[in-house]
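The other protein chains are all here in position, but one chain of the complex has been omitted.
As written, the chain order gives the labels A and B, with residue 1 at the start of each chain.
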Amino acid sequence: MAKILAVDDSASMRQMVSFTLKGAGHDVVEASDGTEALKYAQGQSVDLVLSDVNMPNMNGIELCRNLRQLPGYKFTPILMLTTESAGDKKMEGKSAGATGWIVKPFNPDQLLTTIKKVLG
Amino acid sequence: MSIDLSQFHQVFFEESYEGLDAMEQGLLDMDMVSPDAEVINTIFRAAHSMKGGAGTFGFTQVAEFTHVLETLLDQIRSGQRAMSQDIQNLLLKSVDCIRQLLQDLQAGNDPDLTESTTLKGQFEEILSGQSPVPATADKSDAPVDDKKEEGGGGWLVRFIPEVTLLQTGNEPARMFRQLADLCDNEMQVSLDTSRLPVFTSLNPEECYLIWEIRIEKTINKEDIEEVFEWVTDDAEIIITPLDAGSAQAPVAETKVTAEQPKIEDVQAKPAGAANPVSTEKAAVKQPAKQQESSSIRVSIDKVDSLINMVGELVITQSMLGQLGQNFDITRVQRLQEGLAQLEHNTRELQESVMKIRMMPISFVFSRFPRLVRDVSISLDKKIDLIMSGENTELDKTVMEKIGDPMVHLIRNSIDHGIEKPADRVAAGKPETGTVHLNAYHQSGNIVIEIKDDGAGLNTDRILQKATEKGLVAEGANLTQEQIFDLIFQPGFSTADVVSDLSGRGVGMDVVRRNIASLNGSIEVSSERGRGSRFVIRLPLTLAILDGQLVKVGEEIYIFPLVSIVESIQLDDRAINNVGGHSDVLQLRDEYVPIVQLDDVFNIEKEKRSIAESIIVVVETDGEKIGVVVDELMGQQQVVIKSLEENYKRVDGISGATILGDGTVALIVDISGLSKMSGTSAKILDGSHKAA
Partner (left out) sequence: MSAVSEINEHSNMEDDVLTEQYLTFIMADEEYGVDILAVQEIRGWESATPVPNSPRYIKGVINLRGTIVPIMDLRQRFGLEIKEYGEETVVVVLKIFTSTGARTMGIIVDAISDVYDVPIGDAKNRGLGDNQNSNFIKGLVTVKKHMVILLELENLLTIDD
């Protein structure tokens, strides 16, 4: 199945996302902030990036912008995990090259349904 | 797929507590006038993560409360609102409130929402009041196409993407596949290639095609819009009902709702749902009880070093195994080397395992900035808290137990030590007082110092009070240290006015007792007008002790090596009989009371004369006693086992251990022993210094 890079500074969210995706047969790589994710991405390509927006060191928007600069990530779907109150963040994410977003809070089923939109 | 979200609750609670600590820390450090952007960001992120997690894991109450917090913080972060003392106070209160909510939830209780509702009201007042910008600039609130359009006979969708569409990772083919799923493949897609440039100027990364999709099934327009949700800004999407005719000019702005995607399974719509899923709550109930100290975070380094050592142990073991297979007497030396290696490995492993329980004392220190702030505000005092040595490590259990005594000492320093600003200025001191916390390691102990530059201990007052309370004889001639020591006596309190802070029925005697129960000690030194300094000494771990084995009759007892001053063998002449019954030993310029261990412990044995015995001079709480035993045996490290667990507390005994031969030996509690033997009363008669 797909290889997915999950980026979130919250360990519980990361675990939940990762557990859900692995349960659906995906291969998941976890990163706790943008810097860590970018470092991984520089060496590896993935089929999908799921990233939180608010993170220390490098936030999701910056991560997205940086990923789009990498040749291997030009067309890779990047979904931002955002909250409903962050309307303008969505726009900012889009302009940074994000593919779409998943609105928090979400449950495992919602997550799986949403990522189907961009996989395969 | 059904996933039990409760399995992530514990992690959520832990990270939320950490987040709250970070928020508290950030708030306390904050410079009101020009707050550091990164500090505000950190606070915001903590609130934000908590809200996201709480929503996801079904803790609606927390999610709703953190939402208002986050909104306010976001305004501060984006510079729309200035930070103020009031906001700081409100946020700090909220930190406490959320912590309480989480603790309740973790324990499986229904949280009390009174406080959070009040605070939430205050937030909303701030937010609605002079909000510079409408509180939540949320696009999702924008009205969606009001006209309910019925696509009675299907829809015609014209999809005109920007040429850059692909660069956001969006792929038209996937959207069409989704549409096809929606309408059970009852659709036709036609391609408009009019935008295609000539081949030579074609950029393969751009999207020149335009699609027209004819959906021949009755489906909701919203569902179609949802398919294109992510590309509304990257494409022109024109959706017209089929029966209305494709010629009709379509409504250009097809706003798409940004609400969470609708999914058939509404079983756990977390944040909005009226009641959190009750089965999840039930599931956390049980493990929550003991969570306080049941887990520990260990750095990878420590784990790696353990793995290395186990590796070495395995090598040694296989070496010894081989040796054993064809052993003859010529190989004795190899065997001895192997056993020495094994011992070395075991000791290293033991040390490393112990290190796992070690955590930096910053876990305790971190709660003090808040304490000092709150207490100093309530007392109208100005105080700087300086902390150093926060990374000094100590055993987790010791750490959990040292927090309360330290809180008491710090409150005390602020309450009784540091003077009011005016008094300080009058005394020629800076207006702002200083409380300094320091921690460091010293010969197998951790030392914690609490130092203030306040008024210092008033020896006259202490002595007067102690005399009144009958703790010390009238006209007794005490040294300064002995007077200072009086504040640790039960029933002693100097504060004339029982303030809100001290005088809670917890005296310094309790502080000393708590510290003693950790095998530690506390000392105070002070200078009038310059300040006081409390020094707490604690063993690094409660699990292991360096012991001196002694024999009394047939029994072996263990003395903690740290409390032994010296061991001496004397003739009878060195012992003086005081008042007909209690013996004292003249040790250089001091008289040391003598305790017969067999008397105190009721050990049946033949009496020996002092000359045939050994006197172990031990020191506890700053006083010495000489304990008479029959024999000194070896010194060794012993693992401390609880005697209380299956039996009860025994005076004079702090625990038990298992010796090499499998038998049990008891560990002597020196300060308890000193109390039992009744020697502690003697120090107050002022006569125990040799003339």
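Some observations on this one:
We adopt the following convention: contacts are C-beta pairs under 8 Å (C-beta built on N, C-alpha and C of every residue); 3 or more make two chains touch, one makes a residue touch a chain.
The structure presented is a predicted model; accordingly, all values stated were derived computationally and were not measured.
For the chain that does not appear, the touching partners among the shown chains are B.
Set against the missing chain, the residues B:N477, B:Q569 or B:S642 yield one that touches it, B:S642. The hidden chain makes contact, of the residues B:A235, B:V364, B:A656 or B:I670, with B:A656. Of B:A54, B:L394, B:V600 or B:V629, it is B:V600 that touches the chain left out of the display. Although one chain is hidden here, its contacts on subunit B can still be listed: residues 555, 600-603, 641-643, 645-648, 650-653, 656, 658, 662-666.
Everything that follows uses one rule, which is that only the chains that are shown with their structure count from here on.
Here the spacing of subunit A and subunit B, counted between their Cα centres, is 30 Å.
Residues of subunit B that touch subunit A in their complex: 1, 3, 5, 7-9, 11-12, 14-15, 41-42, 44-45, 48-49, 51-57, 63, 67, 70-71, 74, 136-141, 166-171, 174-175, 178, 205, 227, 229-230, 233-234, 258-261, 263, 265, 267-271. On subunit A, the positions that touch subunit B within their shared complex are 9-13, 15-16, 19-20, 23-24, 52, 54-56, 68, 74-78, 81, 83-88, 90-91, 94, 97-101, 103-110, 112-114, 117-118, 120.
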